[in-house]
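Note that one protein chain of the assembly has been removed; the remaining protein chains are unaltered in position.
By letter and in written order, the chains are A and B; residue numbering begins at 1 in each of them.
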Amino acid sequence: MSYLAIAMDIGTSGIRAQAVNLTGQEIISTVITARHPLPGANVIDHLHFALEIGVSAAHDILLQSINLMIDRLGIESTDVCRLAVCGNPIQLSLFQGIEIRDLAFAGKRKQQSLAIEVPKREALITHANMIQGLNLPDLCEVIIPPAVEHEIGADALAMIIQSNMQDTAETALITDYGTNAEMALIHQGRIYSGSTAAGPALEGQQISSGMLATPGAIVDLVSEPPYHRLMVLNDDMQIVKGALVDITKGDIIDASSEYQAIGLTGTGTIATIFQAIVAGLIKKPHIMTHDHQLNLGEEIRFTEKDFIEAGKAIGSVRSGHITLCHEAGISASEITTVYMSGASGTYMDALKAQKLGMFPAHVKKVYQIGNTSLAMARDLLFAPDKLEEMNRLAKHLKQYHCMFATSPIFKKVFMLELSFWTEGMPLTLYQRFLRKYGLPELDQDFSQPEIIHTVEQDINDMGKQGLITLTDIGQKLVTQMQGCVACHTCVNECPETALHISFNQGLAYMNLDQSLCDGVACRRCERVCQDQVFHFNQFFKGHE
Amino acid sequence: MKLIDSMAYSSSEEMMFGFAKYPVTTRSGLVIGGGAVIPEVVTHPRPGKEHDLKTLARELERANTDAMQRCVSIGHPSIVIENEHVFQMTNNPEWGAEISAQSAHKISDFKQKYGLNAAYRSTIADIRKPDMINLRDSERTEKVLESFKNCAKTADILSIESLGGKEVFDYSIIRNDITGLLFSQAVLGGRDMQWLWPQIVEIANENGCVPGGDTDCAQANTAMFMAGGFDAKDIPHTLAALSRAIGASRTLVAYECGALGPGKDCAYENPIIKAIAGIPISTEGKSSACAHSDLCGNVIAAVCDLWSNEAVQYQNMFGGSSAAVFTEILGYDTAAMNSSIMLGFEKQYQACLVNSDRYRDPQAFILCPDNAWAIGKAITDNADSLYARGRAAAIKCGELILADPELRLTTIEKKSLLAYMAEMETLPEDEDNFIDFCLNKYRKVKGFNPAAYGL
Partner (left out) sequence: MTDSKNTNNIFTRFDITAEEEEHAARIISSDSILQKVGECIIEGNEELIEQVVREALKTKSPLEVTNAGLIAGMKEVSRLWAEGSYFLPQVILSSDAMVAGIAVCEQKFGKPMEKKAKVITHTAEGDIHDIGQVIVNALLNANGFEVINLGCDVPVDEVVNACISHKPVLVTGTALMTTTMSAFPRIAEKLIKSDLEIPFVCGGGAVTEEYVNSFDLGIWGKEASQAPGMADDALKGLSWIELRKKWNG
C-alpha cells in the first residue's frame, strides 16, 4: 500500500523536493537543486525559452530534472501515492505543460491578437499519467494549487496561508523578498496583494559576486569594530562564522573561519549595504573607497553597479509597500506586524532590512518564516482539502490584487526610489514629493521590533536522511553545427561557460550545459560565431 | 630627543630660491643652496627591467648618462641625479651599491671630460612594510640599513621615504579622521624617524656622504592624491592641507637627528622645513607633472634649492629619452630662476610664482613662504612633543585658511575644515594622554604594532 508522498516547490532559482511518510507523518529526505534546469537566469527567461523553443521542450527539460530529484530522494517511487507541487504560475504551467503565452504577454492587446485562450489555472487534482514524462506511478495523485493573476500565484497563496496572518486582527504585511517580490497587506479582513519585478539582486543574482543561497554564500555581515565578520552558509545551510575583513580594502584580518565564503547572496547584499552606510562609506550612489567598491576578501566584491541593482530592488519593494498601503487607505505606520518569507526572508537580518526601508520603520513584530511554498506543498500532501482554502483565498485576492505595473501610485513612487538610490536624491526631497503626491511621509522613527524566527533555516526539517544538493542537474546537450571549424569564439564568449567543444571522428561537436545557459535572451554564442553557423535552437531540436 | 624650538629664518622675507641658511657641499664638490637653483633629475626603470642586476644597472646607466649628456648639449652647468631604489635594489643591498657606484663613476667621467658639476642621490626603499613586519626588528630593517651602508660609500647624498605610521594613516584618511592623521603622522611617523635617522646620519658621517632628508610622501602625499583636482569629490582639499602641515612636524625629525638636506623632492612640506631648519630643499611641481598632478605647480618653487621632476620612466619621446627631455625642462626652469637672481629680479619672480597658486587651492596657499613660515613658527613654539607640534601645525594651518577671504572654499570644504578644527579642540593637550587614547582607538587597525614604535 503506497504510503509515501513528495512535496515539491518549483522555484525560479531551483527546485526543492521532500519525500514524506504519510502514515508516520515524517519527512524522510530533502533534495534541492543549485539552479533551475531551464536555460535562463530568471523566470521570464524560462518563459521566453518555452515560447521560442516550445512548451513541450521546456516541459521535458523540467521533468527530466524532477525525475532525477525523485530518484535522489532515496525512496521507492512505486510507493509514492501523492505529489503536491507549488510555485508561481509560470513554473506550474510549465510543469503541467499548458499554455503560457498569456503569461509572457501581459498586455491584453497582444493576447487578443494572438487569439490566446487563457487557461483557468484553477486548483487541480490529477494523476501522474496526465503529466507527460513524470516518473511516478500512473495513478499517483498530483495536486496542483491555483494561480491568482499572471504575476501572482500559488507561491503567494502559500506565503499568506503558511504565515497564519489571516488569523490576526492586526494590520500586517508579508513579503517574499525574491526576484518577483510578491507581497500582501491584510487590513480589516481584506488582503491587498501585489508583485513587483524587483530584479534578482535580492537573490544574489546580477550582482558581481552574487550567488544563490547555497553553501558558501555570505548571508550577513556583522560588525566587529573596526572590521566586519562574514556570516556564511555551511553545507547544512546553517549560518556560521566566516573571515574577518576590512571592507574598504578587502584585507583579511582574521582568516580563521568555519566555512570559506564563495560569494554574496541577496541577504548578504543587504547586510553589506547596511554596514557600508553605517561606516559612512556610501554617498549614494557612490562607494567612497579607493577603488569604488566594497571588498569582502577573496575576490568577493560589491561594486557601484551592484549597489544600483540592489537599490532598484529595495526601491521596488518599498514602492510596492507604499502602493498597497494606499490601496488599503492606510499609512505604513499602522502596520504592526511584518512577515518575511522565502530564503531571503529567512536569512536576512531583520534589523538591517528595517533600516534600509525593506519594511515599515515602526512595526512591533517581525516574523521570519521559512520556505512557505515547500511547506504548503507538504500540507497539501497531508490534507488535500487545503486546496479549497487556497481556492477561496485566490478568489479573494483576485478582487483586491493591485497590478503595480499599471498603478500610477506605484510608478510615481518607484520613480522617487530610482532617484533616491541611483541619483542620490536626498531623503528630504523624497518626503517632499510624497507629500506632493498626497501620500504619507516615510516613517523615520525606527522601532525595536520583536523578531521571531519560526524556523532555524530555510527548510526546517531535512528529514532523517538529510539534505542532498544537486549541483549538476543540467542536461548536457550535444549537437553538430554544420560548418563549425571549432574556432572556440562562442565558447569564450559565453558568460556562463556553458559551452565546450568535443571531437568525434574529426568532427567538432558543440556541448551545452543547459542549466548554466542564460537562455534565449542571451544568444551571444550565436551572434559571435564568425561564420554564422551556430544555431542555438538546434540544441533543442530533439524535443520538437 | 630635543625638538627644535627656534626658527632659522626670522621672517619669510629672508627666504629665497637658490639660497639656504646652511648650504650643503657634496663630496663631488657641488654646492646646494649656495646661490643658485640646481635641477634634480629622477629616472626610473621601465617595468620588467628590474628582474636582474645587469639589466637594471644598464637601464639606469643609460638613463643617467642621457641626463648628463643633455646637460652638456644644452649647457646646463650642474645637476643632481637621483635614483629611488626599486624594491630589488634595497632588498639585494649589493644591487643598490653597484648602481650607486656606477652612477658616481659616470659623474666623475663627465666631470673630467666636460667639467659638468653633478652629484648623485641614492634614495633607499623603505621595504619595512608596517603591516607586515616590526619596523624596528626584522630582516627587512636589516636590509635597509645595509643598503645605506653600501650606498654611503659612493653616493653623494642619502635619503629615504620612510613609511612609519602608514598603516594607521591609510585607515584614517578614508574615514576623514583628523585624530588618526595626527597620531599616524606626527606621533608614529615621528617616532619611527627618531629611531631610524640617527642610524642613517651615523652611517653617512662615517662615509663622507651627506645625510639628505626624508619626506611624508606615504601620508601627506596620499592625502593630496586622494583629494585630487577641482572635479574630484572624495577627500576634502582642506584635509589634505592639514595633513601637509602635520607632515612638516614629522619630516622635521630627520633634521633634528642630524640630517643636513637637501630635503627630499616629494616633501611638499619642505618650505615649512626650510623656514624652521634653514636647510636646502628639493621641491617638485609643474615639471613633475610626468609623475603626478598637483595644485601648487609654481608656488612650490618659491624657496627651492633643487628643482625636481619626481620620477619619469625611461622611455623614448620625440625629443629624445624622457631622462634627457626632463633634464632639459628642469634645466631651463632653473636657468630662468637663476637669471632672475643675476638680474636682481628674484623677489619679483618669486612673487609671480606665489601669485600663480596662492589662491588656487588651500594646499598651495599654506605653502606660500609667508604661510609656511607661520606654520613653522607654530611648530617651534610648541616643541613640547611631537603631538603638540603636529596639532599646533594643523590648527595654525586651519586658522590661516579661514582668515583669508580671498582663499575661497566650497561649502563642503569649509564645513569639513570647521569640523576638523572643532575635533582637534577636543583632543587632550598632553601627548601621553593622546597616545593612550589613540592606542585604544586604533588598537585593531590591521598591522598596527605599537611595539614597532616603542609604545
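Details
The criterion applied here is as follows: a residue touches a chain if its C-beta (ideal position, glycine included) is under 8 Å from a C-beta of that chain, and two chains touch if they have at least 3 such contacts.
Note that the structure is a prediction, hence the values are computed from the model and not measured.
Note on the undisplayed chain: of the listed residues B:62, B:175, B:360 or B:444, the one touching it is B:360.
Interface note: of A:415, A:478 or A:507, the residue touching the hidden chain in the full complex is A:415. Remark: the omitted chain is touched by one listed residue; of A:31, A:47 or A:80 this is A:47.
Among A:104, A:262 or A:533, only A:104 touches the chain left out of the display. Of the candidate positions A:130, A:429 or A:507, contact with the unshown chain belongs to A:429.
What subunit A contributes to its contact with the hidden chain is residues 44-45, 47-48, 51, 104-111, 113, 197, 199, 403, 405-406, 411, 414-416, 418-419, 423-425, 429, 433, 520-521, 523-524, 527.
Even with one chain removed from view, subunit B keeps its contact list with that chain: residues 230-231, 351, 354-360, 368, 370, 406, 408, 410-411.
Operating definition for what follows: only the chains that are shown with their structure count from here on.
With centres set at the average Cα position, the gap from subunit A to subunit B is 56 Å.
Partner subunit B is touched in their complex by these residues of subunit A: 225-227, 246, 248-249, 251, 253, 279-280, 288-290. If you check the complex, the residues on subunit B that touch subunit A are 170-171, 174-176, 226, 234, 444-446.
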